[in-house]
Every structure is written in C-alpha cells, then in structure tokens.
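Missing here is one protein chain; the remaining ones are kept as they sit in the complex.
Labels for the chains are A, B and C, by order of writing; each one numbers its residues from 1.
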Amino acid sequence: MLTGIFSPLPTPFGAEGALALDLLQSNVIKLNATGLSGYLALGSNSEAVHVTPDESSQVFKAVCQSAAPDKFVFGGTGQFATQATIEMTRCAADAGCKAALVLTPFYYKGSMTGAVLRKHFETVADQSPIPIMIYNVPANTGINLGPSIVAEIARHPNVIGIKDSAGDVNQLAETVRATRGKPPSRNIHASTASTASRSPGFDVISGHFGSMLPSLTFGVAGGILAVANVAPNECVEIFNLYQQGKVAEAGELHLRILPLARAVTSQYGVPGLKAAMDRLGYFGGAPRPPLQPLGIEQRADLEKILREAGMIN
Amino acid sequence: MLTGIFSPLPTPFGAEGALALDLLQSNVIKLNATGLSGYLALGSNSEAVHVTPDESSQVFKAVCQSAAPDKFVFGGTGQFATQATIEMTRCAADAGCKAALVLTPFYYKGSMTGAVLRKHFETVADQSPIPIMIYNVPANTGINLGPSIVAEIARHPNVIGIKDSAGDVNQLAETVRATRGKPPSRNIHASTASTASRSPGFDVISGHFGSMLPSLTFGVAGGILAVANVAPNECVEIFNLYQQGKVAEAGELHLRILPLARAVTSQYGVPGLKAAMDRLGYFGGAPRPPLQPLGIEQRADLEKILREAGMIN
Amino acid sequence: MLTGIFSPLPTPFGAEGALALDLLQSNVIKLNATGLSGYLALGSNSEAVHVTPDESSQVFKAVCQSAAPDKFVFGGTGQFATQATIEMTRCAADAGCKAALVLTPFYYKGSMTGAVLRKHFETVADQSPIPIMIYNVPANTGINLGPSIVAEIARHPNVIGIKDSAGDVNQLAETVRATRGKPPSRNIHASTASTASRSPGFDVISGHFGSMLPSLTFGVAGGILAVANVAPNECVEIFNLYQQGKVAEAGELHLRILPLARAVTSQYGVPGLKAAMDRLGYFGGAPRPPLQPLGIEQRADLEKILREAGMIN
Partner (left out) sequence: MLTGIFSPLPTPFGAEGALALDLLQSNVIKLNATGLSGYLALGSNSEAVHVTPDESSQVFKAVCQSAAPDKFVFGGTGQFATQATIEMTRCAADAGCKAALVLTPFYYKGSMTGAVLRKHFETVADQSPIPIMIYNVPANTGINLGPSIVAEIARHPNVIGIKDSAGDVNQLAETVRATRGKPPSRNIHASTASTASRSPGFDVISGHFGSMLPSLTFGVAGGILAVANVAPNECVEIFNLYQQGKVAEAGELHLRILPLARAVTSQYGVPGLKAAMDRLGYFGGAPRPPLQPLGIEQRADLEKILREAGMIN
C-alpha cells in the first residue's frame, strides 16, 4: 500500500525569482530524517503552474536525487492538454519519479464530463512508463471528480490511486467503497523489491489535513499534506497513533495542528506555507508573482498560529 | 454529555394528508426498543415546514408521551421570525421536550450576519424555558453558521450544543476546538436527575451520517441521523464499536450503511426516508405536497440499496 | 399586458413590532400619485415570512382598500406546503388581490425537481380563484426555476406570468422565447373590463432592477422592484423613456439609480429599504427580528448613496 504521510514540496526561488535547486535539496535532506513516506514534486503547493517545462525537469531530478532511498517520489505532471500531460509524465519518469500525480484538466469545465475525464486519464495511463495517481483538487480547479468515475478509471492497471483534496469525508468513503474490488497496491513504502509480481491496487489518499485522520476510520491510506512540510513529525505521529489504536491521542494532536494546516492552505496559501517554512528552519522564500509574500500582519498572525500549535516557543 | 445516536422522526400523514399521531407513536414505541439515545420531533426530516403551529403542538406531545423515559426528546422549533421561534419553543417545552433544536433563520440570507444570528439565538435562549441546541443545515437553508459564531453563541448558559448537518469534518473539528472552554453538558442521556447542579456544557453532534464516525476521532459526541430511523441498531453499533476501540469494525459497518444513508437524505430525501420506513416495518406513508412519494423506479433502486446494506433479504 | 413598474410594499411595524396597517395605507396613498402600475403585498420585501396568516389577511385587505382603482394588486401567497399556499391564495383573493404571486417552495431543495415544481404550481393554479404568477427568487430560496419548466407551467390558463428576480438576462430572454406561444395576457393595467373574453397570456417581469431596462430590449414587460418604493418616479421614467425610443437617456438614469437599487436589496436588504423609505418621507420603521435596523455607519452610507442618486440634497 501507498501508506503514511507525504509532503508536497514547495519550490524555492532565489534572487530575481530564479529556481533554487540547492535550497530545494536542502529541504529534502532535512525531511529525509523524518518519518514521512515520501514527497510530491510539483503539486499545487510547489507552484507547478509557475514553472516552465524545462524547470520542471530540473525539479523532478533534484528531488529524486536528494530523496532518501526509502522515500517514495511522486511527480506532478498534469497539464491542460492530454498530450502535454503525457510528455510531462515521461519527463518525470526519466527523472526517476516512481509515480505521476495527474491533475484533472479543468479549463473547459463544462466539457469535462465523466467520459472525457476518463479518456484523458486512461490515455495518460496507457502511455506513461510509471504508474499514475489521479489528483482531484476542486479548490484550485473548480471541478470535482466523483467516486463513480474514479472507480471506472481505477480499473486501469497503471492507475494506482487518487489524491483527493476535496476534504469531503463522504466522497472519500464512497471512493474507498467503489474502488475496493481492486486489490491494494504493493506496499511501495515498506518494501518495493519483493512485491514486483503483485498486481497493483488502488489507494485513496487525502490531500486535505482535516479529512486525513477522520477518514482513516474507513480505510483511507494516508495523506499528501501541505502542512507535512512544516509539521512532518506531528503529521506522522497522528498517523502512527491511529495505527496503534490511540485514536483519542491522535484526535488531540489533530485539533492542535488544525489551525496551522489551515494557515498554510486555505487561509494564507502557498505564501503562508513558504513563510512557515522560513520560520521553522526550512527554505521557503518568496513565491513567483502574481503570488505575493505575506504582509507584516499576516506574518504576525502566522507566528501566533505556529506558537499555539507548539511549533515555536 | 448528549451522546450517542438520535433519530429525527418523520411525521406520518394518513388519509388526505391528515396528521396521523397514532402511527407516529407506533414508530416511537418500536424505536424505544433500540439503543437510540433519543428523538427529534419536527426537524427537517419531519416536514416541520409542512405542519401548522397547531399540529406542531400535537406532534411534540405525541412524541413526548410515547418516548421511553430514558430517551431524550428534542423539539425542532425554528421559525423565520425570532418571536415565532420563541413561541414555538415554549410550545415544545409545554409538551415535555427536554431541549429545543433551533434552526438558523435563512430567508434573508444576505442580512444573516454573524451578529444578527447571534442575537437571534441569544434572544431565543434567554426566553426559552428549556435548553436550546443550534441547528445548522446548509443543504436546506443555504446558509452556514461557522465555528467562530457558534463559539460566541455557545457561551450562553442555555445553549447546550449544535447539530451540524453540513457534513464538513473541518468545520466540526474547529467547532469542537472553539467550544471546548465550555465544560461538557450534564449527561442527559445516562442520568438527568443527579446532575442538575452542574453547569451545562456544549456538545457537537453531527447531523450527517457520513461525518459521524469520522468525527468521533476528534470529540464529536454523536449523531442525529435520518438513517437512524431505518437502521437504528446499525447506527448505534457503529457508535458503540468506536467507543470499544473497534474502529476498523465500525468503519466496515459505516461503509455498508453509507449508500442507505445517502438514499434517505441527499438522493431521495424525505420521500425516500418514508419509503424505506414503510419497507422496514415502520409507518412512513406519503409526504405532504409539494413533496411526492417515490416513483416505481426509485422504489426499485431503494429496494436494491436496502438489500445491499443487509437491511432486507 | 402586465406592463410597467410595480412596487413590492414593505410591511410597516409599529410599537413593539405590531402590524401598522395605517402606516402601510399611508405609504400606498402616496404611491398612488405616481406612475406605478401597481403593488405587491407580501413579497420578500414585505417580510412575508415574518407575518402570521392572520396578519397576512389584514395586509392584503389594507393594500386593496387603499390602492387607487388603476393600480393592479398582487398578493404574495407562497408557502412551503401546497395546501397552505392554496389557502393563502384564497385569502388574497377574498381580500381583493387581482392575482397571486406564488413563490417556489424551497426547503427540500434536492427534491424540488421540475416535475415536482410543475405539479405544485398547477395544483395551486387549479384551485386559485384568481390568476397566479410564478415567483423565482434564487437569492432568497436557493433554487432556480429555469425557462423550460416555466414554459410548461405557463401553459396553464390560470398562470399569467413570472416575476423572475434571478437577474440573469440570458434566462429572462430564454423565458420570453419559451413562453411566446402563449398570447399576451389582457391588458390588466389599462383596462380590465373589455378584455374579459380574451384568453390570458404570459408576461415576464423582472424582479431585479439591474436587469429590467436591459431586458426590455427583448420583450420583458416591466419590473416589480424594491427600489420602486423609494424611487417610483425614476423607475417609471426609465420604463417610459425606453418606450419612447430614448434608450440612451433611459440608460443614464439606470446608471444613476443602480447604486440605490443595490443598497435597498443585496447590500442592505429590507432594513436598508425601510431606512431609505424613512429618509424619503414614507414610513419604513424597524423590521421584525432577526432582521435588525441599519446601524449608524450603514445609515451614513445610505445617506451618501441617496444623495449621489439625486434623491436628497
């Protein structure tokens, strides 16, 4: 199974907005020491949409090179056009990513019927050298991929799961139900070598902190969480406490981290995530415009949130 | 604590749409034999909006008379005007309801600011002879009462909790966090007599099946669930399994009941709930127009859902 | 044709919130001197949802008694239940209303399919002693009645039009197109006597100021507008200038009144409308709670808006 907590790595930019791969690798090396199961290079939190195709290739390689051998690396490869998505997926595979996270195309929302989306994902899966995972994030895309279409796409042997960031536990549960016929994927995290002969399964991963612990109760496998960049140990601890049957303790930690998780996503977005990384000893830096760094008042509020979450004194 | 599972009772209508109190009481008597913690008379599932003030009084009385002594009875009393809500709340109290569930007023959505809603709930709480519980149900009302306003209203000593049917685990968790300063209410279910001297607390109850089990992980106290009318034992079992630390078993039962829970709410609404009750030995009957009974195809689909949930053979 | 500008009369309340019929009649008598085509008693702007059934009957009578003979009076009669709507419609007819404005039922939004809504309106139309007009106001109800269903309902001989407050010119145009097969209704405003033998038609009326002038271009017949209570002459003038081919002048006046129209609807709601009436020599007074009168800053802003619109010096 694809299990545990993954962090979607922000992409650092240095002077005049240039890609800062050394700083990205420095973040990864620090995170290697945690219990994270792996990383996502070029997801929404990575400003994938602000990075050129050439830069994308460099980011994939930098993350794959610096990730510890036991960390699973996803490459975010979704583009608006199917063909462009296939090309970016090959680029991620070439760089060493173990799977591709493929965003729903979303510009022509009215035309994105279930059949159209299914064909898109199946075409990409057909032509991808690595397994793909569906990426559903309505807050950014304005469209939602529901359980019944997900279940159809899940039948493709090269589709291994979904990162669902909708934050809707009903949808997560229905997706778990609807995709259960497919056996769980090989346990990529714990041991990749010995399981190559097993057919892949389908894992449901929450892309939303607030839904992760709650949805472990009905079979969600883990989380790819923005807040895992700044509170990796706490996120892993929530997951582990739950696995150990200490659900009430997991719930307490969940409530403690919740405001921070909100601050680095819906409240302050990527600028908030980067500011929190700066404050906690990682490299965050400025986002690329149009995104703007946090203002003074927002930084003060973030400071307060970090303190109340016990992340700083 | 207000804890466990409560059922929001449908209101049976007999020939030509007349109120059928005997059939309502017959349902209650059957449900008395289950592990339900209590009932809600005149919530959304009861077609409260289709019942006249005079009929409301009769429904409150009929439920209070037939409920077993260990069952807690809420009366749904929300009206559009504050004064009308107070009058209906007194009527529920007179009939013997132990608390009133007060819907957010919602016609003038643009004017329903936090301050306006707070004043409404505080005025009702001031003048109510019984404790009140906030009722947030955006699917019906089109407005959502967020955690920060709930926390302000929760400080009123006569406000004992919220039934939140939004189905958003993030909101449920933030509401739990924000209202924790207030000590939990006296354990109304287990023993009401000996605890009269304790100050009331504030309990967060899910009004949405899909969020109930998941949100037990962070301190939600139970559920007031449409599906508890037709699968009371299963809902109570989910709650009990969780309390016993058998979370995975609770999760399995959750997934099994999920499609039925959807069928009697978002999918087929009150007509679906009434049809399911008819099929399972309770009295459902026809809703009042404009609601229409399920059609033949919908009944066949519901039959299939009931069978797959293991409720019928 | 039902043509021109109608005002949806606010309902004045006096000391301790009691119905103030004399003040309502005083407002009507003032408005009788304008070019308004008529009135709506008990629409959204009248706080119909804050008025008891007994009070409703009194309001209908008070308006019918004080309206000048050439003014057409609608009674707003929509309730959640079909039967209650029929009863309120009979009450409006008894009071002398010439037609009933029937709101879409909206509590069980998920169940309000086209077929259900159609049956509701047809049942009311069947049993109503006076013609009915559909009332679509998504901002309050959260549901929208689209052109294809409207066109089906429009075939009923006792349905004479729609007040559509959605503010969507595409929908208004498609509704005009879809209901054109039905000949226009008798000219109720100009002369009711001589046209009794003609079959009724179907008129589309805008319930939203911003859409009224624009949609005259494709055949909308007029407006029932909150702002017509406070700027009756200006609203009538826009309509008349358009009819005279002075569209650019109509457009200038439209732009001048637009901020005031917004202030008494989406911006400040019924409290804003009542405050503006007070300021302009009508009786507004306080709304019934939960609605609250405007605060000091809001009144100052409204004052500025009234001045910029040329309504006060």
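One rule holds in what follows: a contact is a pair of C-beta atoms (placed from the backbone, for glycine too) under 8 Å apart; a residue touches a chain by one contact, two chains touch by 3 or more.
All values derive from a computational prediction rather than experimental measurement.
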Chains still shown that are in contact with the chain withheld from the display: A, C
Touch criterion as defined above, residue of A:Ser26, A:Thr82, A:Asn144 or A:Asn240 at the omitted chain: A:Thr82
Residue of C:His50, C:Arg118 or C:His254 touching the missing chain in the full complex: C:His254
Residue among C:Lys30, C:Lys119, C:Arg177 or C:Arg279 that touches the chain left out of view: C:Arg177
Hidden partner chain, touching residue among A:Gly75, A:Pro105, A:Pro147 or A:Gly251: A:Pro105
Among C:Leu213, C:Leu260 or C:Ala276, residue touching the chain not depicted: C:Leu213
Residues of chain C in contact with the chain not shown: 167-170, 173-174, 176-177, 208, 210-211, 213-219, 242, 245, 247, 250-251, 254-255, 258-259, 262
Touch list for chain A against the chain that is not drawn: 17, 44, 49-50, 52, 80-84, 105, 107-112, 115-117, 119-120, 123, 139-142, 266-267, 269-271, 288-292
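The criterion applied here is as follows: only the chains that are shown with their structure count from here on.
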Graph class of chain-chain contacts, one of line, ring, star, complete, other: line
Centroid spacing, where centroids are CA-atom means, of chain A and chain C in whole angstrom: 51
Distance between the centres, which are taken as Cα means, of chain B and chain A, whole angstrom: 36
Sequence positions of chain B contacting 2 or more other chains: none
